[in-house]
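Structure in structure tokens, see below.
With one protein chain held back, the other chains of the complex are shown just where they sit.
Chain IDs A, B and C follow the sequence of writing; residue 1 opens each chain.
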Amino acid sequence: MTTNAPQIEGWSREQMAELVAADIPDGSYVNLGIGIPELVTKFVPDGREFIYHTENGLLGMGPAPAPGYEDPELINAGKKAVTANPGASYFHHADSFAMIRGGHIDVCVLGAMQVSSNGDLANWSTGAADAIPAVGGAMDLVAGVKTILVITQHTTKTGLPKLVGQCSYPLTGINVVTRVYSDLAIIDITPDGFQVHKLAPGVSFKQVCDKTDAPLLPSKES
Amino acid sequence: MTTNAPQIEGWSREQMAELVAADIPDGSYVNLGIGIPELVTKFVPDGREFIYHTENGLLGMGPAPAPGYEDPELINAGKKAVTANPGASYFHHADSFAMIRGGHIDVCVLGAMQVSSNGDLANWSTGAADAIPAVGGAMDLVAGVKTILVITQHTTKTGLPKLVGQCSYPLTGINVVTRVYSDLAIIDITPDGFQVHKLAPGVSFKQVCDKTDAPLLPSKES
Amino acid sequence: MIDKRIATPAAAVADICDGASVMIGGFGEAGSPIELIHALIDLGARDLTVINNNTGNGEAGLAALIGNGQVRKMICSYPRSSHSKVFPELYRAGKIELEIVPQGTLAERIRAGGAGIPAFYTASTVGTPLAEGKEIRNINGRDYVMEYALKADYALIKCENADRLGNLVYNKTARNFNPVMCMAATVTIVQARKVVEVNGIDPEHVITPGIFVDRLVEVTAPLIESQLIAQGVRYP
Partner (left out) sequence: MIDKRIATPAAAVADICDGASVMIGGFGEAGSPIELIHALIDLGARDLTVINNNTGNGEAGLAALIGNGQVRKMICSYPRSSHSKVFPELYRAGKIELEIVPQGTLAERIRAGGAGIPAFYTASTVGTPLAEGKEIRNINGRDYVMEYALKADYALIKCENADRLGNLVYNKTARNFNPVMCMAATVTIVQARKVVEVNGIDPEHVITPGIFVDRLVEVTAPLIESQLIAQGVRYP
């Protein structure tokens, strides 16, 4: 593990989002976290239709409205103005989280502060003494959605690994993450721990190992 | 207690229903059981408005439709054709019983097989070996509605008391009944047991005692 | 393109196997998916566990499914009614099992199944024979019974209008158990009186969002149970 090595050129945020989108089956009901996950909507493969759920009460969420057409009462979970696609439906918060908790949402794409090799996720608090805890819907999403995909830079801005043997930050959920899409690699959570599914072009297995704070298995194909 | 005494002339079914209606405050949300309780709608005092709830998913239930105007999908809990009053709303069964269980219905008027002096109600099964148990919504109603009023003949068709020290039939709920309207008297369930609130004209306290299988306190006014 | 439409009731129910658990919507005849039930009779799957508030009337629909010997166990609140005779005969003959659940507990158990709530507490049945053997817990001075969620392999549902995404609206008190059953089944099969365009249902008026629906069949003129009873119709 090195924290001072020169920056490795991996996938961009858009490329990571495109890789996530490519892995989501046609007809899936999808909930996207705030930040990079939101980019997934730009890369839906031809011939596929995803239906977006936003936990504040809308199924069939569409893109942001044209400027001037915002409705302050039509927003997403990030409190940004959105639209409703044809075939959308509105519902209250208890019904919305019934969809989540009841296992009806197929895929949730979330950011991460840390992911452990057994699929634990930490993405809501640094646990710092002066931090104001704020969890939102993250704990419900990871506990209820069928498949949790994480999209994240492989390391923090200061170069610390986000893929770790055990999370040091307060957990969002245990054994919940299926796959991590980082700028360096797509990594599966397997019963044996982290396993590379695919490396970014020009990135070596050793480079990913160096930036991962847990044992890493090579791709089965390699 | 006598079971072979000559029939005492008390209140009619309509008079019992009228007495119940007179005791329900204006603006109440009311659920009426099948049978005599249904007659309450005919005796709403002038100036009062009750809103009727039927547990199969309608608030604002109106009277039976004119012949030929029945909709097989607009029925009450007794599966009879009804109408919807202006200001009605439809909802599903879980929401309907949330109204009941959550204490939002003010008054429920039910029939009874037995009522005990501490307010236990038995009205769903004789417990006979060959009886097919069928409880419907009665247990939810008695557990959830704020005030449970019972309207019943004072004795069974064979003259057996329905007001008893302890119910011999399987219970619907414990400590749930507030007041019983029989053909002979209005009787409150008090911490001290059955207490006459009002006697039917021409009926004596002793006559009611004779037909009640538990101690009975006289009316406070008498 | 997401399209949950299937051509016929027979095709919609074709994979229901012996031993399956099946929620069937409706309260009495209101909201009862008769054509889907008849398709299930034609299919012949046996040893079913059926969840419905009642046990059917006359000799069509749910009563016919029971009468045809396909149901091993009924979970319901009220197996008697003025026109039910099929179930009582089988029950007295010991040929069908019965689990009685109070109507509100039944609705809430199904809703819990759909909402990912494995168990909850309710005051209903406390002190009655239906609470026997169940866990009682005192919360804030009152006793409550613990009840478990109820799920099923399939739900058979009737609605009024639907779109190809599975968004549903119902007709009046035909709503009853249908929306919660849509949530609680692995495979939810719906018969709609009319399939409308995708923007044909206002998003504010959708009662069952499409996420809870898997298969959709248009049945434009559904049978009416009370008419079948009046005509003495016996299915098949």
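One rule holds for everything that comes next: a contact is a pair of C-beta atoms (placed from the backbone, for glycine too) under 8 Å apart; a residue touches a chain by one contact, two chains touch by 3 or more.
From a predicted model like this one, the values you see are computed outputs, not experimental measurements.
In terms of the touch definition stated at the top, the absent chain reaches A, B, C within the entire complex.
Considering A:Glu14, A:Glu49 or A:Asp71, the position touching the chain not shown turns out to be A:Asp71 (whole complex).
Contact between subunit B and the unshown chain involves residues 26-27, 29, 49, 51, 53, 58-60, 84, 86-91, 94, 97-105, 144. Within the entire complex, the positions of subunit A that touch the omitted partner chain are 54-58, 71-76, 79, 84, 90-94, 96-97, 100-101, 120, 130, 132-140, 143-144, 170-174. Listed for subunit C, the residues touching the missing chain in the whole complex are 108, 112, 115-123, 137, 139-140, 142, 144, 148, 169-170, 172, 203-205.
One rule holds for everything that comes next: only the chains that are shown with their structure count from here on.
Averaging Cα atoms per chain gives one point for each, and the point farthest from that of subunit C is the centre of A. Central chain by Cα centroid: C, whose mean Cα position is closest to the mean of all protein Cα atoms. For the pair subunit B and subunit C, the distance between mean C-alpha positions equals 29 Å. Centre-to-centre spacing of subunit A and subunit C amounts to 37 Å, using the average Cα coordinate of each chain.
Centroids of subunit A and subunit B (each the mean of its C-alpha atoms) stand 56 Å apart. For subunit A, residues touching at least two other chains: there are none. Chain contacts: subunit C has residues 111 touching two or more partner chains.
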